[in-house]
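A single protein chain has been omitted; all remaining protein chains appear in their positions.
Here the chain labels run A, B and C in written order, and each chain numbers its own residues starting at 1.
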Amino acid sequence: MPREGSKPQIDSALVHQLAQLLEETGLTEIEYGTQEWHLRVAKGGLAPATFAAIAGPSAPAPAIAPVENDPAKHPGAVLSPMVGVAYIRPEPDAVPFIQVGDEVRVGQTLVLIEAMKVFNPIKCARAGKVTRILVANGAPVEYGEPLLIVE
Amino acid sequence: MPREGSKPQIDSALVHQLAQLLEETGLTEIEYGTQEWHLRVAKGGLAPATFAAIAGPSAPAPAIAPVENDPAKHPGAVLSPMVGVAYIRPEPDAVPFIQVGDEVRVGQTLVLIEAMKVFNPIKCARAGKVTRILVANGAPVEYGEPLLIVE
Amino acid sequence: MFEKILIANRGEIALRIHRACREMGIRTVAIHSTADADAMHVRLADEAICIGPPSPAKSYLNAHAILSAATISNAEAIHPGYGFLSENADFAQMVEEHGFVFIGPSPDHIRLMGDKIVARTTAKEAGLPVVPGSPGAVESLAEAGTIAADIGYPVLIKASAGGGGRGMRVADTAADLQSAFEQARKEAENSFGNPEVYIEKYLRTPRHIEVQILADAHGNVVHLGERDCSLQRRHQKFLEEAPSPALNEAERTKIGRIAADAARKIGYRNLGTMEFLYENGEFYFIEMNTRLQVEHPVTEMISGLDLVREMIRVAAGAPLGFAQEDIRFSGHAIECRINAENPVTFMPCPGRVGDYHAPGGLGVRVDSALYAGYTVPPYYDSMIAKLIVYGTNRNECLMRLRRALEEFVIDGLETTIPLHQRLVTEPDFINGEYDNRWLERFVGGQ
Partner (left out) sequence: MFEKILIANRGEIALRIHRACREMGIRTVAIHSTADADAMHVRLADEAICIGPPSPAKSYLNAHAILSAATISNAEAIHPGYGFLSENADFAQMVEEHGFVFIGPSPDHIRLMGDKIVARTTAKEAGLPVVPGSPGAVESLAEAGTIAADIGYPVLIKASAGGGGRGMRVADTAADLQSAFEQARKEAENSFGNPEVYIEKYLRTPRHIEVQILADAHGNVVHLGERDCSLQRRHQKFLEEAPSPALNEAERTKIGRIAADAARKIGYRNLGTMEFLYENGEFYFIEMNTRLQVEHPVTEMISGLDLVREMIRVAAGAPLGFAQEDIRFSGHAIECRINAENPVTFMPCPGRVGDYHAPGGLGVRVDSALYAGYTVPPYYDSMIAKLIVYGTNRNECLMRLRRALEEFVIDGLETTIPLHQRLVTEPDFINGEYDNRWLERFVGGQ
């Protein structure tokens, strides 16, 4: 990680740029950060700023994953409750339990997870429409891995 | 490893710079940080500015030394040009070369530094008044150590 | 040799096992809870699989999840490390039943040594000296009184299912027996769901000395000398050294031979440790640990062997590459366990590590999964680093330990480093004159 010296310096152009974005987007606050630096601009009578800690000396790996793209963080994500192998069909030649676009009801089997030679049905906990299926048939899944999204 | 505290210090110029940016951009708040430091300024009906001193990844060393209290940083400091033993008198029983309050002229001997059995006169490079004498007679001194202050 | 090993543990020991695998050209699978996604062993392993939430019961103790992870990653063998499932015979058996190799002893041997009463009987039959005591479980206070009178006070009442110092009470005289007996049973019931207790002679100033055993699947058994682990606080080892400053060469050779013979007699396989109390020149078997020990590095330093590598080799069916007479001990090694704890109150102190700087140079080894910016999770053991120092003799080792402790920087957490620093300047410790109760007194009986 290339790192500049410790002398505090403010990049005014960056502040101006964010201020303009604020104008253009009609937002009241923009907070922007990387591992190295952090910038927040706000406008109007906002709640007091809460400033989250800077990533810090971050270990060998990237500390922050792109939050918006992580399906595990999606409010409609159905996460695997166990490590195992996911199946989206009851039998190799059967039709899948669900397909994208299906309306699903509470209690309906969405996926099977095979663990220790036992097939565990993963049931729907909240009715909605399947918008994404994130696992392939027969794919290994970790604990907490998103299987599909129901919205 | 002995460690000094990283004494928080405020860089007023930085605060002024952000305050001016606030004016220019019409923002009410700017928060700016790097891994090393973090600064937030706000205006209007907001909570008062908080200066969250971020310890940061700061190595064992203090990032910023307390400038005002370090005599070596004083503009009138006379620094030792070598490592050795300082003498403030020409002989053990003689009167000191200088005393606090003396007016000194360019070329006048202020202190002797003994190094390798040679006594090196440290001469005054800028006329002024001696406001502090920082070494005791016979004290060892390092390279760059402040000997006295002439203002 | 195995192509891929799953490491069923976390922290420094997962990293230790990973390193041995890498050095043997074996691919590694790390398992982890959600709390350990950023852990060092996870970062370094070839593959990492999240197996559950932070709670150990749902992750590192979850046999089903671990076996599923082994299945989906096509691992051939599982190394259990220490703690967690390492001495769980049912787990070892499940591992074998699912067609994986368990890197450790057979489930039967784990089971045998897991029950402390059976272990004691087995040890006695195999020729190990044991502490005089009840032949088996003691059911009534009356029976306890008879046995105690017979072996002589003070006596120790211990839970059959016990460990970690729970379910243990001392009776100094016959007058203390009733309350000690009842309290031990109650604590045993609460801690292990089994009130069964037994009685042993209580030694006043014993040392904890353990012998490292290594056996292959072909009947070859060697001992790798002893470790002195007398410096304990609340039955938790704090600092270990090898060789023991209390033993002479003849005692060392003798107890080593006795331990190896016993392991041979019971048909033991892989790595194991026989723990003894030592007082007045006599050894008394207390238990056998059927796994890798936290303090194994001190043995590695003085024997020149890599014990994790040996465990893997033996588990793969390879014969030992040396006989007892090929093993040479040289020098002295000390291990300091560094815990994220207040060094005075011993309150655990999980949290974010600020600066981290391990000591280096000649004769210094650090086994730790810490790094700057890592957050020590509050769910698991507080041991965060092991500092292992080698010297050509004990004095050199102590001097080196002192300078290494001066160099160790772990910021952001309270650690036991200051206590180790105090310890290494204590005359009793410098002279090797300490017993199992010394450290408790030193830290103020806390």
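Definition applied: a contact is a pair of C-beta atoms (placed from the backbone, for glycine too) under 8 Å apart; a residue touches a chain by one contact, two chains touch by 3 or more.
Everything numeric in this text was worked out from a predicted model, so none of it was measured.
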Touching the hidden chain, out of C:A8, C:I312, C:A372 or C:I417, is C:A372
For the chain left off this view, which of C:E47, C:E396 or C:E440 is in contact with it? C:E396
Absent-chain interface as seen on subunit B, which is shown: 1-2, 57-61, 82-85, 115-116, 140, 142-145
Name, in rising order, the residues on subunit C that touch the hidden chain in the full complex. 15-16, 19-20, 22-25, 44, 297, 300, 304, 306, 330-331, 355-358, 360-368, 371-373, 392, 396, 399-400, 402-403, 406-407, 409
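By our rule, only the chains that are shown with their structure count from here on.
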If you walk from chain to touching chain, how few steps can bring you from subunit A to subunit B? 1
Centroid from C-alpha atoms only, then distance subunit A to subunit B, rounded to Å. What do you get? 50
Once you find the CA centre of subunit A and the CA centre of subunit C, what distance in Å lies between them? 41
Taking each chain's mean CA coordinate, subunit B and subunit C are separated, in whole Å, by 54
In subunit C, the residues touching two or more other chains are 372-373
Listing for subunit B: what residues touch at least two other chains? 57
